[in-house]
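These notes are about the structure you will find just below.
Heads up, one of the protein chains got dropped from this complex, but the rest are sitting where they should.
By written order: A, B and C. Residues from 1 in each chain.
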Amino acid sequence: MKIIVDFCLIPLGVGTSLSPYIAECQRILEHLGLKHELHAYGTNIEGEWEAVMDAIKRCHVRIHEMGAPRITTTIKLGSRVDQDQSMEDKVNSVESLLNSQQ
Amino acid sequence: MKIIVDFCLIPLGVGTSLSPYIAECQRILEHLGLKHELHAYGTNIEGEWEAVMDAIKRCHVRIHEMGAPRITTTIKLGSRVDQDQSMEDKVNSVESLLNSQQ
Amino acid sequence: MKIIVDFCLIPLGVGTSLSPYIAECQRILEHLGLKHELHAYGTNIEGEWEAVMDAIKRCHVRIHEMGAPRITTTIKLGSRVDQDQSMEDKVNSVESLLNSQQ
Partner (left out) sequence: MKIIVDFCLIPLGVGTSLSPYIAECQRILEHLGLKHELHAYGTNIEGEWEAVMDAIKRCHVRIHEMGAPRITTTIKLGSRVDQDQSMEDKVNSVESLLNSQQ
C-alpha cells in the first residue's frame, strides 16, 4: 500500500534548538532512498507503508541515541485505492485550479 | 520500543457517518489484543511499535475493503527512554496535580 | 459555529515532565467554563469557535509565562452543519455499534 505522509518529530528534553535532530531525520530518509520533502512544519514522505513506517521508527531510535529522552511525533497519513497520486500531483491539482481562474 | 499513540482514521468518499468505520477499527484493535481507549476525537493505543503500526495498517486495509476509496489518518506518537509510562500514568500525573491544589 | 476539538500542547525547553503545564491548561479550561475531557494524548474540548480558540491562546500565553520558551500544539478540529453532535454522541455512536454486534 502506497502512502503519502506528513511527518513531524519533536524531541523533548533537549532544549529549544531542534534543527540538529530534524537534520538527522533528513539524513535517514535520504540514506533509505525515500522520496521526501522538508517544509516549515514537517517533512512529507511518499512510499510503501512498511518502508515509510520503518524509516520513522529508525528516526525515533536514532534521536533517542542522540540524547533525547522523550519524543512526540505527529503523522498525517493518506492512502487511496481509487487512483495513484504523488505528492506533486496533490500540489499540482490545487495550483492548476488557482491558475485557471486568474 | 513501547509507544503511546493517538490514532484518528477518517474515511473519505463514504458520506458523513463515520461510526461504522471507527467501530470496525475498534474491533481490529480488540481482536489483536492491543490496549486501547476510544475518546471523542480518536483512539489511544499503547503497545510495542510494530504491533501498534501493524494494527493501524490493518485498519487502513480493512476500511478500504469496506468501500472507502480514500483515507486520511492522523497519528500522535510518543516514545520515551527515561521512564516507563502507561496511558493511565499520563492522565493520573495531571489529575493528581489538579487534585492536590483544590 | 460549534466545534469539537482535540488539543495537545507540548512545551519545549522545560525538560520532559510536562504534567504541570498540562494541569495549568486544564485549570484555564475549567475556569473558562468550557466542556473538556482529558485523555492520554490531549484534551477534547467542545464549544463555540471563538471561546475554544480564545482558551487555546490563553494556554499558550500562560505556558510561556510559566517559563516555556517554545510551544508546539497539535489541534484536531471538527465542525458540521448537518446535525448537532456532542463529544458523548461521537463516542456513543461507535459504542452502540460495538455493543449491538456482541
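Please note the rule applied: contacts are C-beta pairs under 8 Å (C-beta built on N, C-alpha and C of every residue); 3 or more make two chains touch, one makes a residue touch a chain.
Everything numeric here is computed off the predicted structure, so don't read it as measured data.
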Subject >> Sites on subunit C contacted by the missing partner chain, in the whole complex >> reply: 1, 13, 49, 53, 57, 60-61, 64, 69-82
**OP:** Could you list which residues of subunit A touch the chain missing from the display?
**Re:** 4-6, 8, 16, 19-20, 22-23, 26-27, 37-42, 44, 46, 74, 76, 78, 80, 82, 87-88, 90-91, 93-95, 97-98
Subject >> subunit B, residues in touch with the chain not shown (by the definition above) >> reply: 10, 12-13, 15-16, 18, 69-70, 72, 74
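In this text, only the chains that are shown with their structure count from here on.
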Original post:
When subunit A touches subunit C, do the two copies use mostly the same residue numbers, with over half shared, or different ones?
Top reply: same
Original post:
Where the centres are mean C-alpha positions, what is the separation of subunit A from subunit B, in Å?
Top reply: 20
**OP:** List the centre-to-centre spacing of subunit B and subunit C in whole Å, with centres computed as mean CA coordinates.
**Re:** 16
Subject >> Touching two or more other chains - residue numbers and ranges from subunit C >> reply: 16, 74
